[in-house]
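Removed: one protein chain of the complex. Kept in place: all other protein chains.
A and B are the chain letters, set down in written order, and residue numbers restart from 1 in every chain.
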Amino acid sequence: MASDIAQPAGTHGAQIQHPVTSTGLPNMKLAMWLFLASDCLLFGALISTYVLYRGSSIVGPYPSDVFDIGYTSVSSFVLLASSLTMVLALSAIQRGDQARMRIWLLATAMLGMTFVGGQVYEFTTFFHHDHLSLTTNLFGTTFYVLTGFHGTHVAIGILMLLSVFGLSLGGRITQDKAETVELIGLYWHFVDIVWIIIFTVVYLIPTGK
Amino acid sequence: MRKKTRVLLGVGALLLVAVACAPNATQSSLDPQGPYARKSYDLFVPVFWVAATIFFLVEGALLLIAIKYRHRKGRDRIPPQIHGNTRLEIAWTILPALILAGVSVPTVTTIFDLARKPAGEVMNVNVLGHQWWWEFDYPDQKIITANELHIPTGIPIYVTLCAVGNGYDHIPAPSVCEPGPPDGQPPAPVGNAVIHSFWVPELAGTQDVVPGRANTLLLQADHPGTYTGQCKEFCGLSHAYMKFTVVAQTPDDFAAWVRGQQADAAMPLSGSLAATGLNEFVNGACIQCHAIQGVEDPNGNPLVQNGGPNLTHFASRACFAGCILSTDEDNLRKWLDDPPAVKAGSWMPDYGLTPQQIDAIAAYLLTLK
Partner (left out) sequence: MASVSVPAGGGRGRGLLARPTATTGFWSWFTTVDHKKIGILYGITSFAFFIVGGSEALLIRLQLARPDQNILKPSVYNEIFTMHGITMVFLVVMPLSAAFINFLVPLMIGARDVAFPRLNAFSYWVFLVGGIFIYSSWFLGGAPDGGWFGYAPNSVVDPSRGMTFYAIGLIITGIASTVSAVNLAVTILNMRAPGMTLFRMPVFVWMSLVVQLLLAFSLPIITVGLVELLFDRRFGTHFFDPAAGGDPVLWQHLFWLFGHPEVYILVLPAMGIVSEILPVFSRKPLFGYQFVVFSGIAIGFIGFGVWAHHMFAVGLGPVANTAFGISTMIIGVPTGVKIFNWLGTMWKGDIRFTTPMLFAIGFVAMFVIGGLSGVTHAVVPSDYQQTDTYYIVAHFHYVLFGGAIFGLFGGMYYWWPKVFGRMLSEKVGKLHFWMMLIGFNMTFGPMHILGLQGMPRRIQSYPASLGLDFWNLVSTIGSFTIALSVLIFIVNAVSSFRKPKGMEADPWDARTLEWSTTSPPPEYNFAEVPVVHSLDELWHRKYAETEGGRVVPVAAGGSGTEAHPPQGDGHGIHLPGPSYFPVLASIGFPVLGYGIIFNWPLAVAGVVILLTGLFGWALEPSAE
C-alpha cells in the first residue's frame, strides 16, 4: 500500500518505515484499532437485536428446529484455524519469507472461503428444508441479517487476503511492508472473534424454543 | 318510541348546551384541572423559578462583566493572565450538582406516584389510537364511543392505551393490548398501527400509544367541563387532525350519559328522510366498517365494528372525524361527499355518494343521539 503520510520536513525520499508519531503507534495501526472498535458497536447492536428478539417469534421454525450444532462447530473451527494460518503468514513476512507468506495467506483465504461456503450451504438448507427465510419470522429476520453482516465482513477479508497474495506474486509485498499483512491480520482476527461471540450467543446458548 | 326519542333528544340538547358553555376549552399545561396534571405542574413551577433565577444571575453576570471589562480607548494593556482557580471551579461544579440533586428527589417520587394504579375507586377506560381518530371503550359499562371521552369528576380514570391498525388490537383486560381482533371478529382492514400519543394537558401529561405495548395513564378532572386534547406523536398525514375532547361530568350526569350510551340506537320515523338514510347505510359500504348497536345488516346479523368509529350515538358527540369537525349538517355533508379531501389520507374513501344519498345518511346520523 502506498504510504500516504506527509513526511516531516527534512526527510528526503528515504524509505521511512514508520514516521515518528506522538503515540508511537503507526498511523495505519491506530486507525485499524479505532475502526475495529467502531465495528464492535456495529456487531453489538446487531447481536443485541438478536438477543432482544430471542423467543419472540410468533411462528416457527425456531432455532432448535433448524440448528445443527455439530455442523456449525466444524465450520467455526475452520474459521479459527484460519486465524492460526494468518498468524503464520505474518510471521513469515516478518522474517522476509515471501513464499511462505503466500502459502499461509492462501490457506487463510481458502479456510475463509470454506467457512463462507459452509454458511451458504447451511442457509440454503434452512431455506429449502426448514422454510426459514428473512421474512418468515423474527428469528429469520434477525439471524440472517446478523450472520449476513458477519459473512460480508469475512468476504471483504478474503478479498483483501487474495489481493495481497496477488500483489506478493508481483513482488510488491516485501519484508518492510509487513505492516500491511499485520493490519489485515488484525481485521481477520476481529472477524473471527466476532464469530465466536455469535456462535456462542446464537447457537450454543439454549433457548426455550 | 316517540316519547323516548323526545326525552333522549332533550337530554342530548341539554348536554350539548352544557358542553358548549363549559369554561376552559383550552389545551394549556399551565392550567391543570385535575390532580395528575397538577403533579406535573407543581414540579414544573419551582424548577422553572430556579431556572429563571439562574438565568438572571448568569446572564446578569455576563452583561456586567462585558460592560465592566470592556476595552477602553487609550488603555492598551494586557490583563494579568489568570489561568483558573481550582477551588472556585470545584465549588461551581458541586453547587449545580447539589441543586440538581435537590430537584431529583421530588422528581423521582412523582415518577413512581404517577405510575402506580391507585387503590380505591378507579374507572377503567380503554383508549385505542387509530389513524387518525380516537376510540374510547368502557369495559365495565360496555360502551364503545369515539372522539369524545366522558368521565365522571373526582375519581381517577385508569386509561389503557393501544394502537390499532392492520391487525386490530383489542384490550381483553386493563393494561393488556392484544394483537388481533376479539374472537369471532374479522380483522380491521383500515389504517396502520403506528405510534400515537394521548394528550389532554389540563388533565394529565402524555403517554405514548405504542403498537404491541399496553401503556397506561391516569387522569382525573376536578370540575365538570370540556378539556381538549390531541395526538402528540407524529403519526402520518393527519397527525394534526387527530383530536379529542374530554367531557367531565358530575357523577350523576355521567351515570345518565352512560345509560343513554348503553341504549340501542334511535330508530328513525318510518318514511322520513332519516329512514331512507338508514336504508342507505345498511345496504351500502358503511356497515363494512361502522357498527350501530340495534341495527342489523341485510342478513339479520348485528353490525360489527371493523375499523371505523362506532356510530350508535354519533349525534350525541359534539365533534367527529377525529374531532376536527363539529357535528352539524353542513360538515357531515362535506365529509360524506369526500372524506380524503377533508382529511388528508383518510382511510374512509370517497364512495361517490349522490347528493340525495348524502342528505339521507346525514339526516339519519343526526338522529343518533
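Keep this in mind: contacts are C-beta pairs under 8 Å (C-beta built on N, C-alpha and C of every residue); 3 or more make two chains touch, one makes a residue touch a chain.
Because the structure is predicted, anything quoted here is derived from the model rather than measured.
Peer 1: Which of these, A:Ser56, A:Ser73 or A:Gln175, touches the one chain of the complex that we don't see?
Peer 2: A:Ser56
Peer 1: Would you write out the residues of chain A that touch the absent chain, in ascending order?
Peer 2: Listed in rising order, the touching residues are 1-13, 21-23, 25, 27, 30-31, 34-35, 37-39, 41-42, 44-46, 49, 52-53, 56-58, 134-135, 137-138, 141-142, 145, 163, 167.
Peer 1: On chain B, what residues meet the omitted chain?
Peer 2: Residue positions of chain B that touch the missing chain: 25-30, 37, 39-41, 43-44, 47-48, 51, 54-55, 58-59, 61-62, 65-66, 69-71, 75, 77-86, 88-89, 92-93, 96-97, 100-101, 103-104, 107-108, 110-112, 114-115, 166-167, 179, 192-195, 197, 199, 201, 204-208, 210-213, 215, 228, 230-240, 344-345.
One rule holds in what follows: only the chains that are shown with their structure count from here on.
Peer 1: How big is the gap, in whole Å, between where the Cα atoms of chain A centre and where those of chain B centre?
Peer 2: Averaging C-alpha atoms per chain gives centres 52 Å apart.
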